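Below is one structure, written out as structure tokens; comments come after it.
Just one protein chain is left out here, and the rest sit where they should.
Chain nomenclature is as follows: A and B, assigned in order of appearance, with residue numbering initiated at 1 for each chain independently.
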Amino acid sequence: MDTLLQQIVNGIVQGSVYAMVALGYTMVYGILGLINFAHGEVVMVGAMVALSTILLLIGSSLPPLLILLISLITSIVVCMALGYSIERIAYRPLRKAPRLAPLITAIGVSIVLQNLAMIFWGREYHAFPPLLPNSSHMLAGAIITEVQILIVLVALGMMGGLLLLMHRTRLGRAMRAVAENPSAAVLMGVNVNGVISITFMLGSALAAVAGIMVSANYGIVHYSMGSVLGLKAFTAAVLGGIGNMRGAMVGGLLLGLIESLGAGYIGDLSGGFLGSHYQDVFAFFVLISVLIFRPSGLLGERVAERA
Amino acid sequence: MRNVLKHLTSKSRRSAWLAFVVLAIALLALPFFTDALLGHGWVRIMDFALLYIMLALGLNIVVGYAGLLDLGYIAFFAVGAYCYALLGSPQLGLHLPFWIVLPLGALLACLFGVLLGAPTLRLRGDYLAIVTLGFGEIIRIFLNNLNAPINITNGPQGISMIDPIRIGEFSFSSTHELFGVTFPSVHLHYYLFLFFTLLVIFISLRLEDSRIGRAWMAIREDEVAAEAMGINTRNIKLLAFAMGATFGGLAGGLFAGFQGFVSPESFSLTESITVLCMVVIGGMGNVSGVLLGGILLIALPEALRHGSGPAQQILFGKTIFDPESLRMLLFGLALVTVMLWRPVGLWPSNQRRRELAVENNATQL
Partner (left out) sequence: MTTPIKFDKNLLELSGVTKHFGGLSALSNISLHIRHDEIYGLIGPNGAGKTTLFNILTGLYQADSGRFTFNNTEYSGHCKPHVLAQAGIARTFQNIRLFANMTALANVMVGRHLRTSSGIWGALTRNATARAEEHAIVQRAHDLLKYVGIDRPHHTLAKNLSYGEQRRLEIARALATDPKLLALDEPAAGMNATETKNLKELLLSIRASGITVLLIEHDVKFILGLCDRVAVLNYGKKIAEAAPEKIRCDPAVITAYLGTEPIIPAQAEI
């Protein structure tokens, strides 16, 4: 088995998950200029709801794929409702307030979600039932599971779908108009509040899918899984250029590769001083370096400086 | 402020002095009262409360004055604490004196603040929030893992047997007999922490009403306008960030010396959020508000610990929420509620009060 190739495969899979979550950050940022801190928690809720639905249905005689589909839909619906409520309750009333205010409510919302999840689902790690056929394949010397292949395909599919939505539909045009200039969009008859709600709901739907994918990959669900994932996905969005959808994809994949290659070789690079448990550190250093050297990200057109 | 003082009659000045003396005596006697009335555990809680209030005051400079959201503030507390722990314990075999270790910890925290702030403070506030959040996590990862191959931090077990706070021959960890009164260790720490808290309050108040403080608030209100008025916003923001970090490091050193033991779990995101809640709920940018917030948020978990179990038994017949998750849930709700309905916090700032006074006078005329 080729280690380097294996690391690359793992990186691409992990990166696809980051990309899916990063899309949610980037959509909201593009339209409102706001970092939706609670987005990571929406991913967690998506995973948890799917888990509960599966556990409810798994005793029945339904075929596994149908169970998965039902749980996927439930989870998407719940997350969309959640995303809508977050925007209505925590962000909309503060749209004209100083910048600090929505940041603080966002933090508040994510703490509430995390602790509610802990109360509902408990502190323990839950096993995510393997519903998909999860056999492994050899791919040019590296092992890749079917779930992993599915993750990459779903991420690519969502990306393509979103780009089509943004550039080929009325809704997409309205979203771009609001992102460009909300007050002008109002004058042109765009329902700005509606567009913003839809953006949050779309981002949350993506988060639900990402939550299920990441749970299926690791086979584990936990109430705290959202915060670190959110932080990394945000890093991916910044790396690619926040507000830019292709950037979220590129940034996600790149961050996944950096992490997996970094974790694989950090021991050799530091002469055995640092081990692979420093994996989470890479995202942070990537974030800092991007902010220092290229705040607008790799594909960013918008200058990130200033309000 | 000076104008107000000038207009005070000598009588009201005398009553101000009287109030000050009464307050001072009350603060000095407080540990003996709580001992007598509430039992022996309370002075220790008060000691921790003072440490948290110091942290909240430090964060208030960053969030309240300059309007910068720092979500990893506890990391600076950790830097101060581990600096003290490493230089004054058997861990590395170093036993440097208190008066070297404490300032060194504060200085190191300040340095970290500058290193973190310099690249991020030229960007929008959101980036600072997320970078500090990341920094808080990173510090914990390092503290947890720097035990192999060379054992520096002793990993998740933490560092124990830290040297007690000692000034000259006077050790704060043992009971002392002074003027015929017995002062247990927790009482001595209370006085020490009270001194540092008052120092931080003094510094905060002086800064608030100064050229630097005005520049911070101008940046908080409108950064573009502040810069157009000739304020070098990046440097002034960095100053706020570094000062906040310094106070965090100071409190951290005191924490390590008091507890005699530090481990990474004392420095989680939860702690950062708790301190942030104190500032936001009490009243951003207002020292009295932050003090109130600190006291309330220290009292709340104590109340929950004793009250939430029985209350839930009565309401639901069983305990559904454990106090810790209930506490964080309430903190989160409080952050949202305060920002939506009372963004000035429970105790509005002087400026707001002065404004109210002006309006009242106007209606009277």
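Going forward, contacts are C-beta pairs under 8 Å (C-beta built on N, C-alpha and C of every residue); 3 or more make two chains touch, one makes a residue touch a chain.
Just so it is clear, the structure is predicted and the values come from calculations on it, not from any experiment.
Enquirer: For the chain that does not appear here, which of the shown chains does it touch in the whole complex?
Expert: B
Enquirer: Which one touches the absent chain: B:Ile152, B:Ile212 or B:Leu340?
Expert: B:Ile212
Enquirer: Among B:Leu94, B:Ala148 or B:Ala225, exactly one should touch the missing chain; which is it?
Expert: The single option touching the absent chain is B:Ala225.
Enquirer: Which of these, A:Ala184, A:Ile220 or A:Ile292, touches the one chain of the complex that we don't see?
Expert: Within the whole complex, the residue contacting the unshown chain is A:Ala184.
Enquirer: Can you list where subunit B touches the absent chain?
Expert: 203, 206-207, 210-215, 217-218, 221-222, 224-233, 239, 243, 351-352, 354-355, 358, 361-362
The criterion applied here is as follows: only the chains that are shown with their structure count from here on.
Enquirer: Report the inter-centroid distance (CA atoms only) between subunit A and subunit B in whole Å.
Expert: Averaging C-alpha atoms per chain gives centres 34 Å apart.
Enquirer: Over in the complex, which subunit A residues touch subunit B? Could you list them?
Expert: 34-35, 37, 89-90, 93-94, 97-105, 107-112, 114-116, 118-119, 227-228, 231, 234-235, 238, 272-275, 277-278, 280-281, 283-284, 287-288, 291-292, 295, 304-307
Enquirer: What part of subunit B is in contact with subunit A in the complex they form?
Expert: Residue positions touching the partner: 63, 67, 69, 71, 119-120, 122-127, 129-131, 133-135, 137-138, 141-142, 144-145, 148-150, 220-221, 223-224, 269, 273, 276, 280, 320-321, 325, 328-329, 331-336, 339-340, 343.
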